[in-house]
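Not every chain is included here, but those present sit where they belong.
We just call them A and B in the order they show up, numbering each chain from 1.
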Amino acid sequence: MISNLLIPAVLFFVIGFFAQVIRSDLKFPADLAKALSIYLLLGIGLHGGMELAKADFGSAVDAVVAALALGFLMPLLAYVILRWLGRIDALNSSAIAAHYGSVSAGTFLTALAFLEVQNIEHETYPIIMLAIMESPAIIIGLLLAKFSRGPQVQNGNDTGAKGHSVMGELLRDAFTNGSVILLLGAILVGVLATPASLKKVLPFYDGIFMGVLSLFLLEMGMEAAKRIGEFRKVGIFLVGFGIAMPLIGGTIGLLVGHSMLGFSVGGVTLVAVLAASASYIAVPPAMRLAIPEANPSFYLTLSLGVTFPFNVIFGIPLYYEMAQWLAA
Amino acid sequence: MVKLVSEKLIRIIAAAELESQLVDLSKRRSVSGYTVVDARGAGASGIQPGLMDIDSNILFLMVVPPGQFDEVMEDLAKIMRRGHHMMVLVSDIEVMRRKNVVTDKPSV
């Protein structure tokens, strides 16, 4: 864990967090924060696409299947825990659960930085898994919500202003989310563009990537700490869930990465991070639109204020150690 | 003195995700236009610091003539009834538009 804390990205996260906790007047320009997100998604996608172009087809299919399985099963597991253990109402449970089926790109990138700084090799399929996991999670969230609303509400409420099915529209939203488009689009560019032309853009998307990531984590630290004030509203059970769920997910991810995919220690660590982390990109807007009755304060606090910092500080080095232990 | 027309100013504070629905509404109801400003804030549904697409608000402005007012408000209420958090502020307003000050026919 010490080595993790000595990466600039993680240190910057701590500084951002700290600045907010001591109520510094440090401000992060909104459009810079949004620009960093766009850049990182494009950078990771491009990288993934270039790797995919030289990837082995069979292994890629395996990774996609694993991603779909994780994306569908993790939210169901989360839902059961929230409903039966936490007695959280059905709609809030659905919305929160969906987040845990998906992935936090920031956590994933921090894990990449963690591995790269230590020169630990890793497979690149997890990048493709990252792109795939948003959509199933959203679909499960929608189905859970539909299921909990019951049949009569469907008739009254399920037709949008334009007259056609709201469910269809929401599904469409799940696949046309801006972040998913950026990620898939950049993967496509990485696959299609000629190597000579890619080389021209890499100083931007690759050369300065790790530095930009560290700036992004400064902002995420502030963002996480801002959510602490909401802990009381969210309640102790949910905060605890935000720590327990990544541990459960991480363990499942380790097993999937090791046994099902047969990845190296680095690759297993990344799969664990995929399973352990909670989306703050594509799932929240989808849930806001699809389950407006759920309180965004709950799922955003859990995803950004609890699970994200937990994974960045404690989770990543822990999953890595467990991956080493599995491999031994 | 210039001629002013009495209209209604509808201001909607909502999560940024709702922007496209509000634009659609304004088109469906043939409102002459709309104006959007990025915002942040806090309320019952939590803080919206405005740093990510997922935690930003917008301030959506529509100026509507009294005749269109009720149907627009009804549409907004419908969105709210689906569960969406938003705040709708209504006020009376005097408007100076180009067509009221330009005597000759404008070219557009």
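The working rule: a residue touches a chain if its C-beta (ideal position, glycine included) is under 8 Å from a C-beta of that chain, and two chains touch if they have at least 3 such contacts.
Bear in mind that the values here come from a model prediction, so they are computed numbers and not experimental data.
Undergrad: Could you list how many of each labelled chain the entire complex holds?
TA: Across the whole complex, the chain formula reads A x3, B x3.
Assume only the chains that are shown with their structure count from here on.
Undergrad: Can you list the residues on subunit A that touch subunit B in the complex?
TA: 28, 30, 33-34, 37, 157, 161-162, 178, 219, 222-223, 226-227, 229-230, 233, 280-281, 284-285, 288-289, 291-293, 295-297, 300-301
Undergrad: Would you pull the subunit B residues touching subunit A in the complex into a rising list?
TA: 15, 17-18, 21, 24-25, 28, 38, 40, 45-47, 49-56, 75, 78, 81-85
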